[in-house]
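Accompanying notes for the structure given below.
Removed: one protein chain of the complex. Kept in place: all other protein chains.
To keep things simple, chains are lettered A and B as they appear, and every chain counts its residues starting from 1.
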Amino acid sequence: MCVGLAAKVVGIRNGTALVDANGAKREVSAQLLEDLEPGDYVMVHAGVAIAKITDDDGDETDALMEML
Amino acid sequence: MDRRVTLAHGAGGKQTGELIREVFRKHFSNPEFTADDAAVLDLGTGRIAMTTDGFIVSPYRFPGGNIGKLSICGTVNDLACMGAKPMYMTCSFVIEEGFPMDELEEIAAAMEKTAAEAGVRIVAGDTKVAGKGQVDHVFITTTGIGALTEGVSLSGAKARPGDAVIVTGDVGRHGCTILLAREELGIDADVKSDCAPLSGLVESVLRATKDIHVIRDATRGGVGTVLYEIAEQSGVGVRVDQAAVPVDGAVGGVCGMLGLDPLYLANEGTMVVVAPKERAESVLEALHSHPYGEKAALIGEITGDNAGKVIVTTEIGTETLLPQPGGELLPRIC
Partner (left out) sequence: MTAMAADAAVLKAGRIMTDIMEKREPARKSAREIIESYDGPKLRIMEVCGTHTHEIFRLGIRSLLPDTIELVSGPGCPVCVTPVGFVDEAVMLALEKGAVVCTFGDLIRVPGTKMSLAGARAEGARIRIVYAPDDAVEYAAAHPEEQVVFLAVGFETTTPAAALAVRRARDEKIENFSILTANKTMPNAYLALRGSADAFLYPGHVNAITGETECRRLAEESGISGVIAGFTAKELLTALAVIIEKSKTGEPFFVNCYPRVVRPEGNPAGLSLIREVMEPCDSEWRGLGIIPMSGLRLREEYRGYDARVRFALPKIEGRPNPACRCGEVLQGKCRPSDCRVFGKGCTPEHPVGACMVSSEGACAAYYQYGAK
(Lines give C-alpha, C1' and ligand atoms only; values in the text may rest on other atoms or scores of the structure.)
Protein backbone atom coordinates (compact mmCIF):
# COMPACT_ATOMS: atom_id res chain seq x y z
CA MET A 1 0.00 0.00 0.00
CA CYS A 2 2.72 2.38 0.92
CA VAL A 3 6.42 1.95 0.51
CA GLY A 4 8.06 3.57 3.52
CA LEU A 5 11.72 4.33 3.84
CA ALA A 6 13.49 4.69 7.15
CA ALA A 7 15.95 7.58 6.91
CA LYS A 8 18.05 9.76 9.17
CA VAL A 9 17.41 13.48 9.41
CA VAL A 10 20.63 15.34 8.63
CA GLY A 11 19.31 18.88 8.28
CA ILE A 12 16.21 20.99 8.94
CA ARG A 13 15.17 24.20 7.23
CA ASN A 14 11.77 25.93 6.94
CA GLY A 15 9.56 22.88 7.28
CA THR A 16 11.85 20.81 5.10
CA ALA A 17 14.11 18.02 6.28
CA LEU A 18 17.12 16.69 4.44
CA VAL A 19 17.09 12.93 5.01
CA ASP A 20 19.77 10.37 4.35
CA ALA A 21 19.22 6.67 3.67
CA ASN A 22 22.62 4.97 3.32
CA GLY A 23 24.00 7.96 1.46
CA ALA A 24 20.94 8.62 -0.72
CA LYS A 25 19.79 12.11 0.22
CA ARG A 26 16.59 13.94 -0.52
CA GLU A 27 14.63 16.88 0.82
CA VAL A 28 11.28 15.86 2.26
CA SER A 29 8.51 17.76 3.96
CA ALA A 30 8.84 17.96 7.74
CA GLN A 31 5.52 19.74 8.16
CA LEU A 32 3.73 16.76 9.68
CA LEU A 33 6.21 16.30 12.53
CA GLU A 34 6.99 18.75 15.28
CA ASP A 35 10.41 19.22 16.79
CA LEU A 36 12.37 17.16 14.30
CA GLU A 37 16.07 17.40 14.93
CA PRO A 38 19.12 16.25 13.04
CA GLY A 39 19.88 12.71 14.17
CA ASP A 40 16.22 11.68 14.39
CA TYR A 41 15.08 8.73 12.31
CA VAL A 42 11.88 9.14 10.31
CA MET A 43 9.62 7.07 8.08
CA VAL A 44 9.35 8.75 4.68
CA HIS A 45 6.57 8.22 2.16
CA ALA A 46 6.06 10.09 -1.14
CA GLY A 47 8.36 12.90 -0.09
CA VAL A 48 6.86 13.45 3.37
CA ALA A 49 8.20 12.40 6.77
CA ILE A 50 5.11 10.73 8.26
CA ALA A 51 6.41 9.41 11.59
CA LYS A 52 9.36 9.48 13.93
CA ILE A 53 10.93 6.08 14.44
CA THR A 54 11.58 5.43 18.09
CA ASP A 55 13.17 2.02 18.13
CA ASP A 56 14.65 -0.70 15.96
CA ASP A 57 12.57 -3.61 14.76
CA GLY A 58 14.49 -6.08 16.92
CA ASP A 59 13.68 -4.42 20.24
CA GLU A 60 10.12 -3.79 19.11
CA THR A 61 9.47 -7.42 18.24
CA ASP A 62 11.24 -8.66 21.36
CA ALA A 63 8.87 -6.59 23.48
CA LEU A 64 5.84 -7.96 21.60
CA MET A 65 6.97 -11.55 21.91
CA GLU A 66 7.51 -11.01 25.58
CA MET A 67 3.87 -9.95 25.83
CA LEU A 68 2.61 -13.24 24.36
CA MET B 1 -3.04 -5.91 -30.05
CA ASP B 2 -1.26 -2.56 -30.30
CA ARG B 3 1.77 -3.14 -32.57
CA ARG B 4 3.89 -0.23 -31.59
CA VAL B 5 7.36 -0.01 -30.25
CA THR B 6 7.08 0.99 -26.59
CA LEU B 7 9.72 1.87 -24.02
CA ALA B 8 9.25 -1.60 -22.53
CA HIS B 9 10.73 -3.05 -25.75
CA GLY B 10 13.91 -1.23 -24.90
CA ALA B 11 14.14 -2.19 -21.25
CA GLY B 12 16.08 -5.41 -21.75
CA GLY B 13 13.53 -7.76 -20.23
CA LYS B 14 11.00 -10.12 -21.71
CA GLN B 15 9.60 -7.66 -24.27
CA THR B 16 13.06 -6.94 -25.64
CA GLY B 17 13.45 -10.67 -26.20
CA GLU B 18 10.12 -10.75 -27.99
CA LEU B 19 11.08 -7.87 -30.24
CA ILE B 20 14.36 -9.55 -31.19
CA ARG B 21 12.66 -12.87 -31.79
CA GLU B 22 9.65 -11.61 -33.67
CA VAL B 23 11.26 -8.93 -35.79
CA PHE B 24 15.02 -9.18 -36.09
CA ARG B 25 15.78 -12.86 -35.72
CA LYS B 26 12.96 -13.61 -38.14
CA HIS B 27 14.62 -11.55 -40.85
CA PHE B 28 18.33 -11.87 -40.04
CA SER B 29 18.55 -15.55 -39.13
CA ASN B 30 21.67 -17.41 -40.34
CA PRO B 31 23.98 -20.06 -38.86
CA GLU B 32 26.27 -17.52 -37.20
CA PHE B 33 23.46 -15.29 -35.88
CA THR B 34 23.86 -15.45 -32.14
CA ALA B 35 21.87 -15.35 -28.93
CA ASP B 36 25.11 -14.63 -27.07
CA ASP B 37 26.93 -11.34 -26.71
CA ALA B 38 28.97 -11.75 -29.93
CA ALA B 39 28.96 -14.09 -32.92
CA VAL B 40 31.89 -16.45 -33.45
CA LEU B 41 33.00 -16.62 -37.07
CA ASP B 42 35.41 -18.97 -38.81
CA LEU B 43 37.06 -17.09 -41.63
CA GLY B 44 39.58 -19.89 -42.18
CA THR B 45 42.24 -17.81 -40.43
CA GLY B 46 41.38 -18.64 -36.82
CA ARG B 47 38.14 -17.87 -35.02
CA ILE B 48 36.97 -14.36 -34.34
CA ALA B 49 34.10 -12.89 -32.36
CA MET B 50 31.95 -10.08 -33.70
CA THR B 51 29.21 -7.92 -32.22
CA THR B 52 27.38 -4.63 -32.57
CA ASP B 53 25.59 -2.40 -30.08
CA GLY B 54 23.65 0.86 -30.23
CA PHE B 55 23.86 3.46 -27.50
CA ILE B 56 21.22 5.97 -26.50
CA VAL B 57 21.56 7.38 -23.05
CA SER B 58 19.91 10.38 -21.51
CA PRO B 59 21.76 12.36 -20.26
CA TYR B 60 24.70 11.60 -22.57
CA ARG B 61 27.11 12.77 -19.86
CA PHE B 62 26.90 11.22 -16.39
CA PRO B 63 29.10 10.71 -13.32
CA GLY B 64 31.67 8.10 -14.30
CA GLY B 65 31.53 8.55 -18.07
CA ASN B 66 29.68 9.66 -21.17
CA ILE B 67 28.02 8.05 -24.18
CA GLY B 68 31.40 7.81 -25.96
CA LYS B 69 33.07 5.81 -23.20
CA LEU B 70 29.92 3.72 -22.92
CA SER B 71 29.89 2.91 -26.66
CA ILE B 72 33.41 1.49 -26.48
CA CYS B 73 32.90 -0.38 -23.18
CA GLY B 74 29.65 -1.99 -24.32
CA THR B 75 31.15 -3.54 -27.44
CA VAL B 76 34.53 -4.36 -25.88
CA ASN B 77 32.77 -6.11 -22.99
CA ASP B 78 30.50 -8.10 -25.30
CA LEU B 79 33.56 -9.41 -27.16
CA ALA B 80 35.36 -10.12 -23.90
CA CYS B 81 32.36 -12.16 -22.72
CA MET B 82 33.06 -14.64 -25.54
CA GLY B 83 36.69 -14.94 -24.47
CA ALA B 84 37.82 -12.80 -27.39
CA LYS B 85 40.54 -10.18 -27.36
CA PRO B 86 38.90 -7.07 -28.87
CA MET B 87 40.90 -5.88 -31.92
CA TYR B 88 38.99 -3.61 -34.27
CA MET B 89 35.89 -1.47 -34.02
CA THR B 90 33.73 0.68 -36.21
CA CYS B 91 31.41 3.38 -34.99
CA SER B 92 28.40 5.12 -36.43
CA PHE B 93 27.04 8.42 -35.11
CA VAL B 94 23.60 9.94 -35.45
CA ILE B 95 23.93 13.51 -34.21
CA GLU B 96 21.19 16.02 -33.61
CA GLU B 97 21.39 19.23 -35.57
CA GLY B 98 22.84 21.96 -33.39
CA PHE B 99 24.82 19.66 -31.08
CA PRO B 100 27.86 21.58 -29.74
CA MET B 101 31.02 20.50 -31.50
CA ASP B 102 33.25 20.68 -28.42
CA GLU B 103 30.96 18.28 -26.63
CA LEU B 104 31.20 15.95 -29.59
CA GLU B 105 34.93 16.20 -29.24
CA GLU B 106 34.70 15.40 -25.55
CA ILE B 107 32.78 12.26 -26.52
CA ALA B 108 35.34 11.32 -29.16
CA ALA B 109 38.20 11.88 -26.69
CA ALA B 110 36.54 9.54 -24.18
CA MET B 111 36.24 6.93 -26.94
CA GLU B 112 39.92 7.33 -27.80
CA LYS B 113 41.03 6.91 -24.20
CA THR B 114 38.80 3.92 -23.53
CA ALA B 115 39.78 2.22 -26.81
CA ALA B 116 43.44 2.66 -25.93
CA GLU B 117 42.88 1.12 -22.52
CA ALA B 118 41.10 -1.84 -24.09
CA GLY B 119 43.77 -2.21 -26.79
CA VAL B 120 41.25 -1.88 -29.59
CA ARG B 121 41.50 0.26 -32.74
CA ILE B 122 38.61 2.22 -34.25
CA VAL B 123 39.06 1.53 -37.96
CA ALA B 124 35.96 2.91 -39.67
CA GLY B 125 33.07 5.17 -38.92
CA ASP B 126 30.01 6.89 -40.23
CA THR B 127 28.23 10.09 -39.34
CA LYS B 128 24.68 11.19 -39.96
CA VAL B 129 23.03 14.32 -38.69
CA ALA B 130 19.33 14.32 -38.02
CA GLY B 131 17.09 17.37 -37.84
CA LYS B 132 16.56 19.15 -34.54
CA GLY B 133 14.30 17.06 -32.33
CA GLN B 134 14.63 13.90 -34.42
CA VAL B 135 17.19 12.35 -32.07
CA ASP B 136 18.07 13.10 -28.46
CA HIS B 137 21.50 14.82 -28.80
CA VAL B 138 23.62 11.94 -30.07
CA PHE B 139 23.26 8.21 -30.70
CA ILE B 140 26.25 5.95 -31.30
CA THR B 141 26.43 2.44 -32.72
CA THR B 142 29.67 0.49 -32.46
CA THR B 143 30.68 -2.80 -34.04
CA GLY B 144 33.70 -4.77 -32.95
CA ILE B 145 35.65 -7.90 -33.78
CA GLY B 146 38.12 -9.78 -31.64
CA ALA B 147 40.33 -12.83 -31.85
CA LEU B 148 39.18 -15.79 -29.80
CA THR B 149 41.51 -17.06 -27.10
CA GLU B 150 42.60 -20.64 -27.88
CA GLY B 151 41.07 -23.29 -25.66
CA VAL B 152 38.25 -21.09 -24.43
CA SER B 153 34.66 -21.89 -25.22
CA LEU B 154 32.05 -19.70 -23.55
CA SER B 155 28.32 -19.67 -24.06
CA GLY B 156 25.15 -18.91 -22.16
CA ALA B 157 24.15 -22.52 -22.87
CA LYS B 158 27.10 -24.05 -20.99
CA ALA B 159 26.09 -23.59 -17.35
CA ARG B 160 25.97 -26.95 -15.52
CA PRO B 161 24.43 -27.95 -12.17
CA GLY B 162 26.94 -27.38 -9.38
CA ASP B 163 28.69 -24.47 -11.15
CA ALA B 164 29.50 -21.37 -9.14
CA VAL B 165 27.84 -18.06 -10.03
CA ILE B 166 30.09 -15.03 -9.55
CA VAL B 167 29.58 -11.31 -10.16
CA THR B 168 32.68 -9.29 -10.98
CA GLY B 169 31.56 -6.21 -9.04
CA ASP B 170 28.79 -4.54 -7.07
CA VAL B 171 25.48 -4.44 -8.93
CA GLY B 172 23.19 -1.72 -10.27
CA ARG B 173 25.54 1.25 -10.19
CA HIS B 174 25.18 2.39 -13.82
CA GLY B 175 21.38 2.18 -13.84
CA CYS B 176 21.21 4.05 -10.55
CA THR B 177 23.60 6.75 -11.82
CA ILE B 178 21.48 7.37 -14.91
CA LEU B 179 18.26 7.54 -12.87
CA LEU B 180 19.82 10.17 -10.62
CA ALA B 181 21.50 12.07 -13.46
CA ARG B 182 18.09 12.75 -15.00
CA GLU B 183 17.52 14.95 -11.97
CA GLU B 184 13.79 14.39 -12.00
CA LEU B 185 13.63 12.54 -8.71
CA GLY B 186 15.31 15.11 -6.50
CA ILE B 187 17.58 12.48 -4.97
CA ASP B 188 21.22 13.20 -4.37
CA ALA B 189 23.70 10.39 -3.84
CA ASP B 190 27.38 9.88 -4.41
CA VAL B 191 27.03 7.18 -7.05
CA LYS B 192 29.25 6.80 -10.11
CA SER B 193 28.62 4.58 -13.13
CA ASP B 194 30.71 1.41 -13.16
CA CYS B 195 31.27 1.95 -16.90
CA ALA B 196 34.64 0.32 -17.72
CA PRO B 197 36.28 -1.77 -20.44
CA LEU B 198 36.63 -5.25 -18.98
CA SER B 199 38.77 -7.01 -21.60
CA GLY B 200 41.78 -6.88 -19.28
CA LEU B 201 39.75 -8.27 -16.39
CA VAL B 202 38.47 -11.18 -18.47
CA GLU B 203 41.97 -11.81 -19.77
CA SER B 204 43.32 -12.19 -16.26
CA VAL B 205 40.50 -14.57 -15.35
CA LEU B 206 41.22 -16.68 -18.42
CA ARG B 207 44.91 -16.68 -17.55
CA ALA B 208 43.99 -18.17 -14.18
CA THR B 209 41.78 -20.85 -15.76
CA LYS B 210 40.30 -21.52 -19.17
CA ASP B 211 37.75 -23.79 -17.57
CA ILE B 212 34.94 -21.19 -17.52
CA HIS B 213 31.43 -21.95 -18.78
CA VAL B 214 29.67 -18.59 -19.15
CA ILE B 215 30.62 -14.92 -19.00
CA ARG B 216 27.82 -12.41 -19.48
CA ASP B 217 27.84 -8.65 -19.45
CA ALA B 218 25.06 -7.60 -17.05
CA THR B 219 23.98 -4.47 -18.88
CA ARG B 220 20.36 -3.48 -19.50
CA GLY B 221 18.01 -5.46 -17.29
CA GLY B 222 20.84 -6.08 -14.82
CA VAL B 223 22.13 -9.25 -13.18
CA GLY B 224 18.55 -10.54 -12.73
CA THR B 225 17.95 -10.57 -16.48
CA VAL B 226 21.30 -12.24 -17.21
CA LEU B 227 20.61 -15.01 -14.69
CA TYR B 228 17.25 -15.70 -16.34
CA GLU B 229 18.93 -15.79 -19.77
CA ILE B 230 21.50 -18.30 -18.53
CA ALA B 231 18.82 -20.42 -16.84
CA GLU B 232 16.85 -20.54 -20.06
CA GLN B 233 19.74 -21.07 -22.49
CA SER B 234 21.33 -23.81 -20.38
CA GLY B 235 18.10 -25.42 -19.19
CA VAL B 236 19.18 -25.14 -15.56
CA GLY B 237 18.09 -23.36 -12.38
CA VAL B 238 19.99 -20.61 -10.61
CA ARG B 239 20.07 -20.16 -6.85
CA VAL B 240 21.21 -16.79 -5.54
CA ASP B 241 22.06 -15.95 -1.94
CA GLN B 242 20.53 -12.50 -1.47
CA ALA B 243 22.95 -11.52 1.28
CA ALA B 244 25.96 -12.32 -0.90
CA VAL B 245 25.04 -9.92 -3.72
CA PRO B 246 27.33 -6.88 -3.42
CA VAL B 247 25.41 -3.59 -3.51
CA ASP B 248 26.94 -0.17 -2.92
CA GLY B 249 25.36 1.47 0.15
CA ALA B 250 24.03 4.53 -1.66
CA VAL B 251 22.67 2.41 -4.52
CA GLY B 252 20.76 0.45 -1.88
CA GLY B 253 19.47 3.70 -0.37
CA VAL B 254 18.26 5.04 -3.72
CA CYS B 255 16.58 1.72 -4.49
CA GLY B 256 14.86 1.82 -1.09
CA MET B 257 13.47 5.29 -1.83
CA LEU B 258 12.15 4.30 -5.23
CA GLY B 259 11.04 0.75 -4.51
CA LEU B 260 13.52 -0.73 -7.02
CA ASP B 261 15.71 -3.85 -6.85
CA PRO B 262 19.43 -3.38 -7.72
CA LEU B 263 19.39 -6.80 -9.37
CA TYR B 264 17.39 -5.27 -12.24
CA LEU B 265 19.44 -2.11 -12.65
CA ALA B 266 21.94 -1.89 -15.51
CA ASN B 267 25.67 -2.35 -15.12
CA GLU B 268 28.34 -1.29 -17.61
CA GLY B 269 31.34 -2.69 -15.79
CA THR B 270 30.03 -5.78 -14.06
CA MET B 271 29.73 -9.27 -15.49
CA VAL B 272 28.31 -12.60 -14.40
CA VAL B 273 30.78 -15.49 -14.52
CA VAL B 274 29.70 -19.13 -14.29
CA ALA B 275 32.49 -21.63 -13.66
CA PRO B 276 32.89 -25.13 -12.24
CA LYS B 277 32.77 -24.99 -8.44
CA GLU B 278 36.38 -26.12 -8.09
CA ARG B 279 37.53 -23.15 -10.18
CA ALA B 280 35.59 -20.56 -8.17
CA GLU B 281 38.48 -19.73 -5.88
CA SER B 282 41.01 -19.07 -8.62
CA VAL B 283 38.46 -17.01 -10.58
CA LEU B 284 37.73 -14.86 -7.52
CA GLU B 285 41.43 -14.49 -6.82
CA ALA B 286 42.08 -13.27 -10.36
CA LEU B 287 39.13 -10.87 -10.16
CA HIS B 288 40.10 -9.46 -6.78
CA SER B 289 43.62 -8.68 -7.97
CA HIS B 290 42.30 -6.51 -10.83
CA PRO B 291 41.13 -2.93 -10.16
CA TYR B 292 37.78 -3.55 -11.89
CA GLY B 293 37.14 -6.75 -9.94
CA GLU B 294 37.85 -5.76 -6.34
CA LYS B 295 34.25 -6.23 -5.25
CA ALA B 296 33.72 -9.53 -7.05
CA ALA B 297 31.69 -12.05 -5.08
CA LEU B 298 30.36 -15.58 -5.24
CA ILE B 299 26.60 -15.07 -5.21
CA GLY B 300 25.12 -18.48 -5.88
CA GLU B 301 25.14 -21.70 -7.82
CA ILE B 302 23.62 -23.46 -10.80
CA THR B 303 21.08 -26.14 -9.91
CA GLY B 304 19.64 -29.10 -11.76
CA ASP B 305 16.13 -28.46 -10.49
CA ASN B 306 13.94 -25.38 -11.08
CA ALA B 307 15.06 -25.27 -14.73
CA GLY B 308 14.54 -21.85 -16.27
CA LYS B 309 14.07 -20.22 -12.88
CA VAL B 310 16.08 -18.05 -10.53
CA ILE B 311 15.53 -18.81 -6.84
CA VAL B 312 16.64 -16.44 -4.12
CA THR B 313 17.62 -17.50 -0.62
CA THR B 314 16.27 -14.66 1.50
CA GLU B 315 17.60 -12.96 4.62
CA ILE B 316 15.51 -15.32 6.76
CA GLY B 317 16.74 -18.43 4.96
CA THR B 318 13.56 -19.13 3.02
CA GLU B 319 13.53 -19.61 -0.74
CA THR B 320 11.51 -17.50 -3.12
CA LEU B 321 11.38 -16.98 -6.84
CA LEU B 322 13.15 -13.91 -8.23
CA PRO B 323 10.44 -12.20 -10.26
CA GLN B 324 11.40 -12.25 -13.92
CA PRO B 325 12.43 -8.78 -14.99
CA GLY B 326 10.21 -7.18 -17.58
CA GLY B 327 8.94 -3.82 -18.65
CA GLU B 328 10.20 -0.40 -17.88
CA LEU B 329 11.69 0.20 -14.43
CA LEU B 330 9.30 2.53 -12.65
CA PRO B 331 9.78 4.14 -9.29
CA ARG B 332 6.83 3.22 -7.12
CA ILE B 333 5.23 4.43 -3.93
CA CYS B 334 3.27 1.29 -3.25
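One rule holds for everything that comes next: contacts are C-beta pairs under 8 Å (C-beta built on N, C-alpha and C of every residue); 3 or more make two chains touch, one makes a residue touch a chain.
Note that the structure is a prediction, hence the values are computed from the model and not measured.
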{"item": "Contact partner of the left-out chain, one of B:138, B:257 or B:280", "value": "B:257"}
{"item": "Interface with the unshown chain - residue positions in chain A", "value": "1-4, 26, 28-29, 31-34, 43, 45-48, 50-51, 53-66, 68"}
{"item": "Residues in chain B touching the chain absent from view", "value": "1-2, 4, 6-8, 14-15, 184-187, 257-259, 309, 312, 314-316, 318-321, 323-324, 326-328, 330-334"}
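The criterion applied here is as follows: only the chains that are shown with their structure count from here on.
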{"item": "Gap in Å, rounded to a whole number, between the CA centres of chain B and chain A", "value": "36"}
{"item": "Parts of chain A lying in touch with chain B, wherever the complex brings them together", "value": "1-3, 5, 20-27, 44-47"}
{"item": "Residue ranges of chain B in contact with chain A within the complex", "value": "185-190, 249-250, 252-254, 256-257, 259, 332-334"}
